[in-house]
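Omission of a single protein chain aside, the complex is shown with its protein chains in their original locations.
Moving on, here comes chain A:
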Amino acid sequence: MTNLQKRKLQDKIFHILVLSATLFGLVVLVILLKEILNDGLKWINIDFFRNFASRFPRKSGIKAPLFGSLWIIGLTALFAFPIGVGSALYLEEYLPKNWLTNLIQVNISNLAGVPSIVFGILGLGIFVNTLGFGRSILSGALTLALLILPVIIVSAQEAIKSVPKELKQGAYALGCTKWQMITGVLLPYAMPGILTGTILAIARALGETAPLLMVGAVTFIAYTPEGIFDSFTTLPMQIYNWTSRPKVDFHHIAAAAIIVLLILLLGINSLAIYLRNRYQSRMSR
């Protein structure tokens, strides 16, 4: 074999190697989805959404965790969205670039790397015990809001940075104050980008388990929450509960709950992709 042939063969082998590495992800995804659909699909019916958890797999349903997840996610968004966007506005538009901005920025990126369970410990120590909110929806939502805040801030900053300077200066030239410029020009332009980032962050909160296990009640929940001080369970927490039991039937209803969770996530992510595409087509116009 000549040297050239050897090098070409080497290239071919490497090509196959890296291609199979990429396909590995695809194969795993297919196996994972197939397993879960196989295990769970036959357990999904109307009663599965109407029933509370039970000792008997046949009678178990996800009414309480489904409502719990919606409460938690709604409240998390309510806290995290204004604070996240407000922080991004302050960092980009108000604060001069100095050591303080730098410190806040480093702090935010470090917070994004803190394991989610540590946020759970924070929630347990501060919200549940020190502030006395107990193992309630409020504690859970506050914990998750702090968890996704760095993600929202960073993506909102990106969206705000993408607003052309000419538009902002045009607004100022017409005599707008800063806040008038922000609400009249900057936010309408940046909103699709901000919303995409926020929605993806909320999708992450919806799938989070560990911090809520730290904060949330472990007791059996057979009611839907009526206020922010009620105890709660969520879909991922219920999935954890069912998966950690030895009985196989419980694994299967866990798979059924996973299907519901994945469909919810799919819906949320599609919304984000739709917004992103609309945004991109406007940018290219």
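As a convention for this text, a residue touches a chain if its C-beta (ideal position, glycine included) is under 8 Å from a C-beta of that chain, and two chains touch if they have at least 3 such contacts; residues count from 1.
By our rule, contacts and distances are computed from a predicted model.
Visitor: Quick one: the chain not pictured, UniProt calls it what, "Phosphate transport system permease protein", "Spermidine/putrescine ABC transporter ATP-binding protein", "WD40 repeat domain-containing protein" or "Ribonuclease inhibitor"?
Guide: For the chain not displayed, UniProt's protein name is "Phosphate transport system permease protein".
Visitor: Could you tell which one of A:37, A:191, A:213 or A:228 touches the chain left off the display?
Guide: Here the residue in touch with the unshown chain is A:213.
Visitor: Please identify, in ascending order, the residues of chain A that touch the omitted chain?
Guide: 7-8, 10-11, 14-15, 17-22, 24-26, 28-29, 31-32, 35-36, 39, 82-83, 86-87, 89-91, 94-95, 104, 107-111, 113-122, 124-126, 129-130, 146, 149-150, 153, 177-179, 203, 206-210, 213-214, 218, 236, 239-240, 243-244, 251, 254-255, 258, 261-262, 265, 269
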